[in-house]
Each structure stands twice: as C-alpha cells, then as structure tokens.
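Just one protein chain is left out here, and the rest sit where they should.
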Amino acid sequence: MKNSFGNHICVTLFGESHGPSIGAVLDGLPPGMEIDRAFIASQLALRRPEGKTGTARREEDHFSILSGVFEGYTTGTPLAIVIPNENVRSKDYSDTRYLARPGHADYTAYAKYHGFEDYRGGGHFSGRITAALTAAGAVVIPALKKKGIFLGSHILRCAGISDRPFDAYLQDVEKLNHTSFAVLDSDAASAMKDAIVKAAEEGDSVGGILETAVLGIPAGLGEPWFDSMESLLSHALFSIPAVKGVAFGDAFSMADARGSEFNDPFRMNKDQVVTASNHNGGINGGITNGMPVLFRCMVKPTPSIFKEQQTVNFRDKENAVLSLSGRHDPAIIHRARVVVDSMTALVLADILTGRFGTDYLGGKA
Amino acid sequence: MKNSFGNHICVTLFGESHGPSIGAVLDGLPPGMEIDRAFIASQLALRRPEGKTGTARREEDHFSILSGVFEGYTTGTPLAIVIPNENVRSKDYSDTRYLARPGHADYTAYAKYHGFEDYRGGGHFSGRITAALTAAGAVVIPALKKKGIFLGSHILRCAGISDRPFDAYLQDVEKLNHTSFAVLDSDAASAMKDAIVKAAEEGDSVGGILETAVLGIPAGLGEPWFDSMESLLSHALFSIPAVKGVAFGDAFSMADARGSEFNDPFRMNKDQVVTASNHNGGINGGITNGMPVLFRCMVKPTPSIFKEQQTVNFRDKENAVLSLSGRHDPAIIHRARVVVDSMTALVLADILTGRFGTDYLGGKA
Amino acid sequence: MKNSFGNHICVTLFGESHGPSIGAVLDGLPPGMEIDRAFIASQLALRRPEGKTGTARREEDHFSILSGVFEGYTTGTPLAIVIPNENVRSKDYSDTRYLARPGHADYTAYAKYHGFEDYRGGGHFSGRITAALTAAGAVVIPALKKKGIFLGSHILRCAGISDRPFDAYLQDVEKLNHTSFAVLDSDAASAMKDAIVKAAEEGDSVGGILETAVLGIPAGLGEPWFDSMESLLSHALFSIPAVKGVAFGDAFSMADARGSEFNDPFRMNKDQVVTASNHNGGINGGITNGMPVLFRCMVKPTPSIFKEQQTVNFRDKENAVLSLSGRHDPAIIHRARVVVDSMTALVLADILTGRFGTDYLGGKA
Partner (left out) sequence: MKNSFGNHICVTLFGESHGPSIGAVLDGLPPGMEIDRAFIASQLALRRPEGKTGTARREEDHFSILSGVFEGYTTGTPLAIVIPNENVRSKDYSDTRYLARPGHADYTAYAKYHGFEDYRGGGHFSGRITAALTAAGAVVIPALKKKGIFLGSHILRCAGISDRPFDAYLQDVEKLNHTSFAVLDSDAASAMKDAIVKAAEEGDSVGGILETAVLGIPAGLGEPWFDSMESLLSHALFSIPAVKGVAFGDAFSMADARGSEFNDPFRMNKDQVVTASNHNGGINGGITNGMPVLFRCMVKPTPSIFKEQQTVNFRDKENAVLSLSGRHDPAIIHRARVVVDSMTALVLADILTGRFGTDYLGGKA
C-alpha cells in the first residue's frame, strides 16, 4: 500500500521535489474514458502558485502520459503520467541538511529512513508531489461529470475570515471550477488574499478550512465497517500535506448539539428520498444517502516561515536556531483546494467502480 | 477489505445486532502474545451501558475464543473471538421496518442491500458490533504495554461541558483505564452525567468530543503518502459509528493560527529529540516524531431519540412520522471511548508489525 | 492477507484441527444470494472420509451460520460459518510433539511460530480446515450456477491409474457432482480405490492429479499482469494442502510441443468466437477466451504414513525415528476434489464481482 490508494482504481505516487520527475500510475481505469489534456493542464494551473500569495518556485508542469492511453482514450491498462521537475534550486537546502524545520517532515524522515532520504525540498514529502495527484484526479473528473457527479471546494475560513457557506450547490461548484482563488464571496476573497500577503510580509503563514461538496452521488455507496465513505475519504484526505482535521457535514461545529438538532429528517421530494437538513454530510452509517456529500478539511498554516525558529540538529543531537531562506508559500490552502478535489474524485471513482464494475466510468457503459 | 482493516495485523468483523453472535477474526498476530482474558472482560465491561446513562439492553458479553490461542498464548494463526447476542428483543423493530430512523443507517442500508439487510436493531450497522472490536483491541493492548506504549481517551467535551485537557499524560492515561466514566475532572464528570440523564428524560441525546493520547510511540512510523499515521488512524476511527470528525493535535481549534504558532519547535531533551509544544499531535509529514500522538474524535449525538421525528417509509415512498420505542442510549460517547482505544491499539499494532516484523509484539522478540 | 483471499469477495479461514471450532468468514457477498443449507451439507459430505479409503476420524460437520444471512438470503454483510470439532483425539499427538513428520508442517510451523503453534493434528495446517473452505465455496456455487457457470473435478490419475479425460463437459461435470468418488470411468474408479486400500494396508499412501473444468465463464475475465486468471487460480489452489503443481490446459504434458501444435485456432461457432482445440485451457494472455477453463492440480501422496521414517526431534536437535499411530488418510485426492471445486468457485465469484459489480451474483441483478 504505502504510496498507493484505491481498491478498484488505484493511484500510486512517486517522485521527489528535486529529483528528475514526479508522477503517478493509475491502475484499474475503465477502457474508453476520454482523456482531456486541456483539462489536466488547467487543473495543474489551478494548483500552481501565482502572484504574492504563492512561492516564487513556478513550474510549467509539462506532463507526459507514458502508457494506458491510445488514440485519446484510456485502454484499461495502467496510465502512467510523469511531470518533470524543471525549476529546482537544491542549494537552498544543503546548508540546513540536518536542521529540522519545525512542522515539517525533515526529522521524521530521518527517523524513518536513517539519513538515506532525499532531503532537498522535502523530497518525497514535498507538496510538489501533489501536482501528480492533481493530474491523476483530472483524469477521472470528466468521467464523473458524465455520470452527473460534480464536486468543488472553497475556502470556508482563512486567517480568521469566513466565506459564505455553499448555497445553491451546483452553481457554486461550477463557479468554483472557474475561479483560481476558491472563495464564493468576493469581499471575503479579497480580505483573505490581503491576509495571506500580510502574513508573508511578516515572514509568517496562515491556514484555514476547506469545504468540499460532492453532488450527484447515488445513495448506497460505502461500507458499514472500515470502508465507510468517511473512512475512505479521510484516509485519502489526510495524506494531503497540511491536512490535520477532517469532518463531515457540520461535525466541526456541532459538538454541543443534541440528537434532535443533528438528525436530518427524511422527506420525499417527488419520488426521491431526501433529507430536510444535511448536518450528517450526506452519509448515514458510513453509506451515502443521496444528498450532497459535504466535508471540511482543516489545513494547517504552512510550516515554512521566515521567522527565526528554535530547532535541533538531529544528526549532531544539539539545539539549533533556524532561519529559512528559499522559496516558500505563505499559505497553501488556496492551492490545496484542487488537490482535495482530485483526491476526492479518485476516491469516488474507486468506490463507484467497485460498486458497479470495471466498465462503469468508461466508454462501454 | 470492507469489513477488514490492517495490512499486517488484520481485524475482520462480523455479526448483526439481533443475530446469534457477533465476532472478530484477528489475523497476523505474532506467536507468543499472552492472552489476558480478565482484561478482555474488563474492557467489554467498560463498553457496556450502566445506570441511567445507558440503554436498558444489558449483555454479559460471554466471549469465546475459537482459534489462534494455545495454552494461553497466541499461536500466530487467526484468532477468532465470538460473543453471543443474549438479550434480544427484535419485536421492537418489526413495526417500523420501512421507516427510516433519521441519522441512522436504515435507509442507506436499504439503498445498498435492496431490502435483504437484517434490519433488526440496525443489523450489521449496530453499535453492538463494537463489542467484538473492543475484544479484538483488548487482545493487543497488553502487548503494546509491554513495549512501553500506553493509550487512553477521555471525554474532552460533552453537552457543552469541558473536561480539563490531558496534563501529566501517563498518570492521566492510567487513571482513565480504571475509570468507567472517562473524564479527568470529577466535577465535569458529574455535570456531564447529569446532562446525559437530563437529555434522556427529555427523550433526546447528546454527543461530544473524545480526546485520545498514545504515549511511547517511537519516531519514524507512518508513510508519506496514503498510509500516513493520520490516514490510517482516521480510516479506522471513522468506521466507529457516530464519529463524524477526526482531528490531530490542536487542529479542531487552530484554524485561525499562524505558522509561527502552530509549528512545534524541536528541542533536545538529553539525547532525545522532543518538541516544546505539540500542536501537531506528534505527527509531522504523516510520520510520528516520538511525541505523544494526540487526536480528537467528534462523536455525534446518538440518533435514536424518543422525540417524534419526521421521516419517510422508504418502501412505500411516502412521508411518515416516527415515534421510537425500544431501548436506546441517550449518549454513547462514554461507551465509545473504549472502542476508540481498541481501534487505536489495532492500528498501532498493525503499523508496528509492518515496521519491525511479524514477531515484534510476540513472545519471541 | 495471510489467511484471507479475494479482492471483492474475500474468504478468511480460522481454526485448528483440535481446537473448539474451525470456520470461515465471507465478506463482500452480494445481498440476496439464496442460501442452500442442504447443498452446503452435501458438499461437506463429499469431503468427509468414508470406508477404507479415508481416515477413521469422522465428523458430522454440523455447521452454523453466525451472521450475514437473514430469512434465507445473504444480507451483503459478512457471513461467518463455524463448524465445531467433535471427534478429537489429541493424545495421538502429544507423544510425538517435537518429532517432525516428514512431508508435514510440524518443523516448519515450529520454525515460524517458535513453539507457540498448536501442534495437535497439524493445528492450523490441518486438512481439517478445508471443511470450512468447502462450506464457504458451497455458499457461492449455487449463485454461479444461476449465471450458467458450472464446475467439477475428477481424478485424472491416481496411483498410476488414469481416468478418461473430460469428454462431453457438461454431462461429465453434472455426473461428478453426484459421485462421491470423482472418477469418470467406473473401471478406473474401482482400480484406484483398490490401489488406495492396498497402499493403506502397506502403511503407505498415494497421490495423483485432479483435473477441473469450469464451463460458462464469459470471455474477458482476468488481468494481464499479476492478476491473470492463472495467477489468481493458482494462488488459491496452492493454498490447498498437498497441491504441489498446477497447470492450465495441457501444460503438464506439452513441454515438447511446438507453437503450431499448442496454439488453439479460433473459429466462429454461429455468433460465438470459439477455439478448435483447448490446449491453453480457455485462457490467453491471462484472460478468459470463453472456452472451458481447464486445469490440473498435482496432489502429493498423503505425508502421514505408517511406515517407520527417519526424522529429527527439532527441539532437541537430534536424529530420531518416527512410527506414526493415529488416524490418517492413505490418500486425500478423492476428498480434495470438492475443496478444489470450492476454492475455484470462490476465485470465480471474486473475479466476477470485481468485473460486474457487487450485485452481480445476488438477488438484485
């Protein structure tokens, strides 16, 4: 398992921040899924940093598909996608080889890999790897859309500023897909951008909460134990760097609620079973109930800050002080939203394929 | 997968609330792990309802071990544990066969299983199954202790009342293991109990937040992508009924924090790398850093309430009103804590066995 | 994995020869599969020893289904089946605790489990466990039949005596299903029985080759790499005790053939693609071609013989001589055929469910 996820459609990630390439292999894709290269490129563009809210490291992400696609359609065999690392400045890292950046994986990588890890730019732990994940997700998102399944994420809260909640879901999701800074309320968007720039100017960073909606999911998906919809989604979401909390529906805010408030009454809407509210985020007992699946990811503030920090030299086992140079993001929440979308799409494609068979999302069905 | 979890030590659950028995199979256990039947029984007792804070359904949980144990020690082959269902009143459920209890899995089970599901008492979705999970966890907890790994959970918040946070971790954890109502502050404990009883009297229910600490975990456990420590724990925790949110360290409360606040500075403590704070819950980049692993589970209020609720008859596709009778818990958070402990222990045993080999937790190592 | 097999429908085995019970858990079964208890009992009867060709240990195999079945149909949740061990004489084994029976797993179990293994009657390695496997297979065989998939095995060769090859496949398979000694030619059957009895009288044992045919499998099942139809079947078949060789089609006997002989020419039969011969056993490139899937299992002679054998005392690390007492089979090939059928049925049910979705073999589809 380790760097793979999915039982039916399985994604495997590889690569290091400063190695020659990063990439992903998607196995279990149905034959006959149309590949939309422009969409993959546009999703990668949404992940790329821009302006003052992102790192100065900019990459074009010229991806290549090495296998699994023939004449524009998936073959059903593994699809390998590779993205070269082009804008690499490893020198930034060699000076601080054994100084653990607080909040980062430098020390834990050392503890796990005994010093054999590629330390440059976080190596395999780098957020850079999420470009491959984004591309992998972009392979399956169009097939979900063809089945009427739409998804999107917005920044519900960042640096103390709140966006308005999802309202008319489908319009909001479509709007988000054409917005590089994923905030529904434009005033909130401006305020958040300002707060990110301000944090950057102070050598600091901010985090926040992403909210994701998945629309059009049929009822009856997920398993009662261990492979509940929440279990599978959270497993995937927690592998995204900086995600430290995941909650479904209103779980973040409803710790003090009573059952009579949190239960979502069922109602008939024509022939359709619906719920009058959606505090449970479209999932009962681990299984989808046909309502929008809603969840929130708590994204911690980027650990790379320019303020002086206390730390250790883990090789020499002594206390040290760290002043970072290099190119870093003052926030990654606005870039992470497309990663969350991709991860979510991969989980859904996996579950749908297991439920309805290998052809479900492909050209035959 | 579905009803199994774990790559190296794997637990499989089976059973229905009103079937003859529930049970668990543990595969991958090391040979030579001592089986402490009294401890298993005491953990099952902690899960059982009692007094006015629990359902009137009371079971002795007379478990049997069918395999995998010989002369008091694990053999290394699958350990099957079975618990008969003794106190079953299925009549309570037949009248409301097609009425979806809001917040419950009745409708989603029907959507998934097309009416073939055992609907009585929630069937395979019932919290009853957690007795088997509790027993399975109790098989491995003593082996973790022998390796210096201790864990415990307390009710951090319930019905608007807060417990004090973990303080002197080890003493707190040991205290919790001998406390049937897992709250550190005795005044808070009384207030919570009162609030649960009050909710029960009003035909309603309450939820809250459990906080768990794992002490003694070595640095370097977990994987960067997909099998991060957070991913594996959350996957398991979200399979516990009523858990709707999982957050590591202070993630629930730190959405507005800056990097300079959330980063945990590393420091040397004699020869040991430690962190001066633990906002990240002992995990950096998905890998343990040697500090206590801390996380919180948001437990929703029990969906079974006695207030009249709006719902549907999902077979006849028409609106309906539901008034529950039967025996139900006004809160399960105090019973869930031992389930969270068991689930956590199983995840850790799995990861440790993968990392250090099949004998690590057994009698040979 | 270890004691589990299957990605979509997964069987987990537990139990020891002289423990309280053996059993199996089937996860991933579709909802609405009718359970035929009489068929399960009849398959268990086919596995049981009888007359002079089997061990004197006779068990009624009173199986219980603990979960996953409701009102005669599978629910879609894990089905646990338990068979108590009733006729146990452990005394036969305690005297030879540390003497490795040649050809048996006594020494390898000790090497693996460090002496914690349940040594009585082979413990978890015992052929006794195949009763649980037989029952598990008997759960899914009727559902395969409903889809037009039929399977059966005969003893192609035993003690130097050959049966006639499969001829009119369907009639042969149906005939085998009503034959306790699975040989197509009645003269060959008599001769084999005589040879088994003769071997028994001489304190020795015999083996042979089972041939299995699966009819009605659609074309297009299996995967090119790693999960080829041959890979999945052989993985399962080699877990049956005493199976030491597996070959598809005519692979056992065609090592000297040329491509022009071994290639099976394709032909149209009305609208159906067929092959004029079937040397490849219905599988090309790991994928079924729609022809009968044919394979052979080489079953070694039962290692438990009554002749004096040289061995070691593996605890004391010294040479020893072993004279077995106890109750043993002079051949197991005639009992193994139903185990091979069950194992094959489980593999096929797993693959079909992955290919066509979770409902494929159930009551909804």
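A, B and C are the chain letters, set down in written order, and residue numbers restart from 1 in every chain.
The rule is short, and it goes like this: a contact is a pair of C-beta atoms (placed from the backbone, for glycine too) under 8 Å apart; a residue touches a chain by one contact, two chains touch by 3 or more.
As the structure is a prediction and not an experimental result, all values here were calculated from the model.
A.B. asks: Taking the full complex into account, find the residue in C:Leu232, C:Val293, C:Val340 or C:Leu361 that is in contact with the omitted chain.
C.D. replies: Selected residue, touching the omitted chain: C:Leu232.
A.B. asks: Any idea which of A:His124, A:Lys193, A:Lys244 or A:Arg296 touches the chain not displayed?
C.D. replies: Missing-chain contact among the listed residues: A:His124.
A.B. asks: In the complete complex, the non-displayed chain touches which residues of chain B?
C.D. replies: Answer for chain B: residues 7-8, 77, 224, 354-358, 360 touch the chain left out.
A.B. asks: For chain C, which residues lie in contact with the unshown chain of the complex?
C.D. replies: 1-5, 7, 13, 100, 102-105, 107-109, 111-112, 122, 124-125, 129, 157, 159-160, 199, 204-209, 218-228, 230-232, 234-236, 238-239, 241, 243-249, 251-252, 254-268, 271, 273, 275-276, 280-281, 283-290, 298, 300-305, 307, 309-312, 314, 317-319
A.B. asks: Touching the absent chain: which residues on chain A qualify?
C.D. replies: So the residues of chain A touching the unseen chain are 1-4, 10, 12-16, 19-23, 25, 27-28, 31-32, 64, 66-68, 70, 73-80, 82, 112-114, 116-118, 123-124, 359, 362-364.
Criterion: only the chains that are shown with their structure count from here on.
A.B. asks: Since chain B and chain C are copies that touch, is their contact same (over half of the numbers shared) or different (under half)?
C.D. replies: Since more than half of the residue numbers are used by both chains, the interface counts as same.
A.B. asks: Quick one: chain A and chain B, Cα centre-to-centre, how many Å?
C.D. replies: 27
A.B. asks: Measuring centre to centre with CA averages, how many angstrom lie between chain B and chain C?
C.D. replies: Inter-chain centre distance comes to 38 Å.
A.B. asks: Note the residues in chain A that touch 2 or more other chains, in rising order.
C.D. replies: 7, 224
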